[in-house]
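Subset of chains shown; positions unchanged.
So that you can tell them apart, the chains are marked A and B in the order they are listed, and the count of residues begins at 1 in each.
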């Protein structure tokens, strides 16, 4: 059969960034064909949610590459040599959210933007946020990751004036399993002007931050 | 037809408080018959969620009485003359939750217990909570009401050591309409040892507080 996809190479001209590939539901064979297409067009390929076994096969073949097993993000090609600014802060409550914090961080890197990670800010010990308020004021966009009840963006949103992109994490159990409670909580926030992306959509949050700092 | 109910008058001996009547789904005629039964047994009657038009009819007939139109709570009889202690604090973010704060307050009054209301503590301006921390340490039980994303109990639970009873309020809209988001958020709280009651169950929260301070 002939090629069953057609990469949208004009996207970068239209909206400022290339098409990125969603890896979770594609086979190694399908990903291989897609990467080859990008390479023929002399482009690097960013693929999100590539399970480790699949990534290993692809990294064997395609060089150079970067793969982070925690966030399952795969770059076939190289990050830009020169990074612009340090305008985005990524906040989270700790270790369980690291896979998302890293997906956001590496996506911004791929887009040529440096970011800073604050992973020690949990709402059950609110002093950890208070200690960082002055430093956080320096950023242009705040991306705030939270699982469980997802309260962190609300508290941040009441204290800081910047654009806030809330990212619900699929961390939790019982009624909070899968991240829906965090998502709904962020959407219902009594703090004003918070916007939200899909559960575990670290990649989309990075793109949203990029849309702000690139315009 | 004969009487279609049987009040559980032994409940007070078993568990320390009388049967209370859920008024929302009963007709005036049904409530009238129930109140007469209590009166024959020389007991006052507490009825929750009595819509105003129904309350007006009943208050005309049964004296003395107390009716609060905001919380829709009706007492046929009198509050105890002597109130014990001031062990329960009822916290909320503001005006929209008043109907629940009052249901909790008057239920405790009916049980012979004084409580203190803190209605100006909203999580979008967390300093308002911080200002009251020392004063709040003096209470034995904290009942915390919140609608929308329901984050207040989480923040309180990270700062104060007492038993915390979280009460989700049916205040919100869109995905938060009806109070389920607040409920789920409280159940998923990353703060430890918080317990939760049903949406708008101010009456049950007061009973839970009473079970703690009465044992």
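Throughout what follows, contacts are C-beta pairs under 8 Å (C-beta built on N, C-alpha and C of every residue); 3 or more make two chains touch, one makes a residue touch a chain.
What you see is a predicted model; the values in this text were computed from it and never measured.
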Check your understanding: With 2 identical chains placed here, what is the total number of copies in the full complex of this structure file?
Key -> 8
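As a convention for this text, only the chains that are shown with their structure count from here on.
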Check your understanding: So what's the Cα centroid distance for chain A and chain B, whole Å?
Key -> 43
Point to revise | In the complex with chain B, residue positions of chain A that touch it | key: 93, 122-126, 148-151, 154-155, 157-159, 172, 174-176, 180-182, 184-192
